[in-house]
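Excluded from the complex is one protein chain; the other protein chains are retained at their positions.
Chain lettering (A, B and C) follows the sequence in which the chains are written, and residue indices restart at 1 in each chain.
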């Protein structure tokens, strides 16, 4: 049994297996399948200042070894979260991290400040990479000065651990990572979804109501691994890796590329118990290969 | 039997099915399997000024619904092509298009000017998007002023049809498309490979000698379709679509998104007769759906 | 029994029978190694189709029948695309991994005059509902089942064993010729029901909801929205409701009172 502890900025988590925002609801959806408290952390679904209805149906399309989604940040808003959801999920003995979204910098600050007051929540993940909303989201994440501005503004308003989730839809991911590190991020989450599209040749219509949407799943793993590797060797803060992780072997690849922790997204839809299987598989890998700490394999790619 | 003719700038091709550069050798490799002369065109593998050995072995890795390659433009140089290969492949009754590469603008011009003298070759494809070489390649394709500079320079030196192949590894593909259109491109080819990476968790080594490489195959299709759609509605010149096309249905999706022609790449490795099957499938689709011309479905996405 | 919702679980079932009914439909009979949880009528399963790049996600399929004594369940499936095609090729003795029981269920009616309308695969939840209401609510189900032609009629005897069965076919090859909504039972002076339950193509369900409104009957429809997860996590299966806006079909449904839906009917 290796030591699985890892750090996200000042926050220590008991193991590196977290869930990716938007794929794990608020945790309660998975209670029947696994003991949520065994996870390193859960990223709750993206929250905005006001309630949002998200995009019209249809919102998903299956693609080769992946899926497109166009949920568009449907959520009941931060106040509802504070009043109704936070009390319910506080029971979980794991780090609960809020994925913070906004159409404007003010909205990001509003959500972050309200989350700061919640004792049990020691970190937020700034999502500047949602491809499925017209305002905010990826607009911040694909324009470097905007990414810096929103990170700085939230950094000033929020004193606990600040994770920043970047968009892979950029020419040079390292530029963005360095810029948000400089702007005060405690860690970098990589990757959000790739912007994609699917068409039904029979009906000649797009499969998503929004025409384009976000690609996730194993199809994007090579791109995600590449970005984690590029960023991890460039920044000093920890990198949280995700994108197509389906099993422990995939997770190990992300650690070797430089991720200090990982998030499991789409895989939860296919196997609702997958996070615990990944956790156990990581343990087994470390034991079988004679490692006593997770940290021994972080960035340990042999090149 | 619908009319399959389509145009790439001033060049009319008899049908929209071409092969993607680097995946079809010089055509002769597929002679045993299909009648090359039935294709709309073949893009021969990337050619540079001087001979290149390419990258060391291993150069490929399999990924979920895709593959990574790091060939790195291995080729015998333009002079060898002109002397030995051109005479041999001139026998094919199809458009032969040379994929032109260089480490410097001068090298691009050198190759283009030498190809211009070859009667049978009516078009070149400027590859400013190879992710597997240290100089040139994607460096031109991910920096807009460089993309413009190389396109303009080659445009001045080359008077026949000039196709420009863009890199998908950019924040805003439309910016690049508009810029190279303005710089004199006759058409835009989309997409080259996505930059990715693969790791062997057992050996803890990267699977490619170059660590990162280019991702192709069905995994990238959603990204390719999205870029073709974005670009086709923004530029006036034709768009040639590719990325994960495995069958006629995939090809139809690219036409609906706005591609005037398509290129088939990785699929040739899995089924060496796939191009002809795609050609026949397109015909069947048009017939079954009451279209008499290919052009009726180009950009005909119902949104 | 109605309100006891069992814990959801992931389980490997053994295929004990793959019965082809006709060109389009087949039934998979699956055995659990342990004891089955309570499965309510209207609930569904998310079925895994292994190792296939074009069926990356699970496929939602209603539970057609449950046998607690034998610990078996049955799924009635129509070949619609790659995934259901693969399922149709499964062999006895094979393993099928499913997540179940998912979703809500049909509700107990105020009275005993009920009509169960199924179209195509939509007959699946009607069988289990009919069986359930007879056993648990003491209500004799009345079925109205619509098909394109007699060749596609599904296990009529099993429905007849539970209650009276009316059939409509589009080509008139069996029963009443036409659509279910044209059937006399919905178009006579005495046509009125405490509730109409229905599952089938959306266009059919909309027509039935409209008819139910005219008849002053309650109406519950079971939706077949595209699903990413089936357990309320992905928010991809939403339907727009009058009371709560977008809600998940997989957890608030698949069964909805038709009055809740912002359907244009």
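As a convention for this text, contacts are C-beta pairs under 8 Å (C-beta built on N, C-alpha and C of every residue); 3 or more make two chains touch, one makes a residue touch a chain.
All of these numbers come straight from a predicted model, not from anything done at the bench.
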Given B:74, B:152 or B:172, the one touching the chain that is not displayed:
B:74
Tell me, which residues in chain B touch the chain that this view leaves out?
22-25, 29-30, 32-33, 45, 53-54, 57-60, 62-67, 69, 71, 74, 217-218, 268-273
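Here, only the chains that are shown with their structure count from here on.
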Per mean C-alpha coordinates, the chain lying farthest from chain C is B
Rounded to the nearest whole Å, what is the centre-to-centre distance of chain B and chain C, using the mean of the C-alpha atoms as each centre?
48
Averaged-CA centre spacing for the pair chain B and chain A, given as whole angstrom
34
Multi-chain touching residues of chain C, meaning two or more other chains, are 53
Could you list the positions in chain A whose residues touch two or more of the other chains?
63-66, 217-218
